[in-house]
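Below you'll find the structure I mean.
Yeah, one chain of the complex is gone here, protein chain that is, but the others are all in their spots.
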Amino acid sequence: MTDNVHSHSMTIKRSVDEVYTIAERDGFALLDVAIDEDRLKKTLDDDSCGAFVCFEGRVRNHNNATSVDRLTYYGYEDLAINQGRAIIEEAKKRFEITHAIAIHRIGALEVGDVAIWVGVVSAHRYPAFDACRWILDTVKADIPVWKQEYYEDDSSKWLSNNG
Amino acid sequence: MTDNVHSHSMTIKRSVDEVYTIAERDGFALLDVAIDEDRLKKTLDDDSCGAFVCFEGRVRNHNNATSVDRLTYYGYEDLAINQGRAIIEEAKKRFEITHAIAIHRIGALEVGDVAIWVGVVSAHRYPAFDACRWILDTVKADIPVWKQEYYEDDSSKWLSNNG
Amino acid sequence: MNTTDVMDNIDVKKNNESLITINILYFASLADEAGCHEEKVSIDSSMSLIDLYTQLSQTHRFSRPQSELRVAVNDYFAKWTDLISDGDNVVFITPVAGG
Partner (left out) sequence: MNTTDVMDNIDVKKNNESLITINILYFASLADEAGCHEEKVSIDSSMSLIDLYTQLSQTHRFSRPQSELRVAVNDYFAKWTDLISDGDNVVFITPVAGG
């Protein structure tokens, strides 16, 4: 039954190509397969930009003292895309950056898999660092993605970023 | 004559494999060919790390209002490696990070080429951002690398990071 | 799709002209507790989003108080004071955990 009530939020409705098109245009999308970092990076190439900063959030083998086996991310795709667009728009207002892209992966992930990728390009370095961190923090705070961690004893729990 | 007096500092003495070995061990090296970002990134893979932050410094097509055609970086390899090792050691003391690697490229670069790559992995995200920025700033301040910009009219000049 | 109708559990007015039908999506722990991903409910058009969550909480025994949640209407975050219209998609958002 758990699989049933969550199966909708473990996959996306859009095709992979649509996802990258939306990510390039709006700066944010959800994806349900491995994130192609090179494809995103190429999208950000710009000869006027001297700085590229990226963040990759990877599944750790532990959370606090507990050993993590794997985890599953669930997403509310349509709200995520609308909210993500607003976040990237706001980032471009707040920071002197040229472009930014973030993608969050949903579904079952293994230790080492990339769950989120944020890339920013700008003429100078500090705005790229500042915007990348701000986008990441804001995505973590506002994008409707949920996470269930599975432990070695097969138990699991829902996590939350703000307690 | 200009080529002659600078030719030593446009290339490195070590082989590419030695460079990556030094970078993996000590966290810093100079390289005189294109930086292989994937190779550096793989070196940083660590299942205990949830955060990977990287910075790429690319040759811009302008500096202030002036159009830049290409530029050449010159390095003092042995001092750069010794000083780079000290910078990475210090970064590991200052920040809660697992590992960090930076490589600076020297020689003739075109617009869009990556001149410097800095990657950091850590359990949590903020130390990775902080350390990446600190390493970049410290490399820019302390590593003996010099830069000559060439403009469309074939003129050139030596640049400096601190005025 | 596991859709249930909890209309019987909702305290609606007898006057059908004020009734609207909305669609609720559940995610994460709310989906676990509701036992479904989606349900259609008929409510009085004057019902507030807070009252709607309170009603559904009683039906499904949601453990999260409304104060811990956000609400989205038609795929955008909404205010708890926003009005609900016929055909709206309403989603209650438990604390998120992306990244």
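So that you can tell them apart, the chains are marked A, B and C in the order they are listed, and the count of residues begins at 1 in each.
Just so we're on the same page, contacts are C-beta pairs under 8 Å (C-beta built on N, C-alpha and C of every residue); 3 or more make two chains touch, one makes a residue touch a chain.
Everything numeric in this text was worked out from a predicted model, so none of it was measured.
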Displayed chains contacting the withheld chain: B
Residue of B:L40, B:V68, B:I116 or B:C132 touching the missing chain in the full complex: B:I116
Of B:N61, B:N82 or B:T98, the one touching the omitted chain in the full complex: B:N82
Interface with the unshown chain - residue positions in chain B: 1-2, 4-9, 57, 73-76, 78-79, 82-83, 104, 115-116, 136, 139-148, 158-163
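The rule we apply is simple: only the chains that are shown with their structure count from here on.
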Smallest number of contact steps required from chain B to reach chain C: 2
Whole-Å gap separating chain B and chain C, where each centre is the average of the chain's CA atoms: 53
Per-residue multi-chain contacts in chain B, two or more chains: 125
For chain C, residues that touch 2 or more chains besides their own: 99
